[in-house]
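With one protein chain removed, the remaining protein chains of the complex are shown where they sit.
Presenting subunit A:
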Amino acid sequence: MGFSAIYAVSSTDIVYETFDGDAVVLDLASGRYFGFSDSGSCVWEALIAQVPPASLVGRACGGGELSADDLDAFVARLTEFGLLSLAPEAAASALSPDLAGRLATAREALRIDMHDELADLVMVDPIHDVDEPAGWPVVKQ
């Protein structure tokens, strides 16, 4: 992992959101979805905000510090799953105070969990992608 390496979400098939501090990522191309430990959610959010992983080494995390090995392994998993890829043209960002605070109070080790039990259903979900006047689905406010 080069010190200046920056990552970005690898494709538009990868959609994500954070619910009450828990990041959820879905690969619409495979139907697989991913959840994280609390520290994993923070690091995922940092990485997609273009924070270089190397800049997270030594950051306070759950009473300890993030190690280079742990971050390397975590980023490797994210890239293996096809969620992130290198973004050599991207400009580095600094870790936000909010994320730094959440990371410091995280209680679990870096972890990502892959789930595929809904994959066959996601892959074929009826995508009658029509606009409101034409029928479902409509976007509810």
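Assorted remarks:
Criterion: a contact is a pair of C-beta atoms (placed from the backbone, for glycine too) under 8 Å apart; a residue touches a chain by one contact, two chains touch by 3 or more; residues count from 1.
The rule we apply is simple: contacts and distances are computed from a predicted model.
Candidate names were "ATP synthase subunit a", "ABC transporter", "Transport permease protein" or "Glycosyltransferase family 2 protein", and the UniProt protein name of the unshown chain is "Glycosyltransferase family 2 protein". The hidden chain makes contact, of the residues A:7, A:33 or A:74, with A:33.
Touch with the chain omitted from the figure is made, among A:8, A:24 or A:109, by A:24. On the side of subunit A, touch with the chain left out of the figure occurs at residues 12-13, 15-17, 19, 22, 24, 26, 28, 33, 35, 115, 117-118, 120-122, 124-140.
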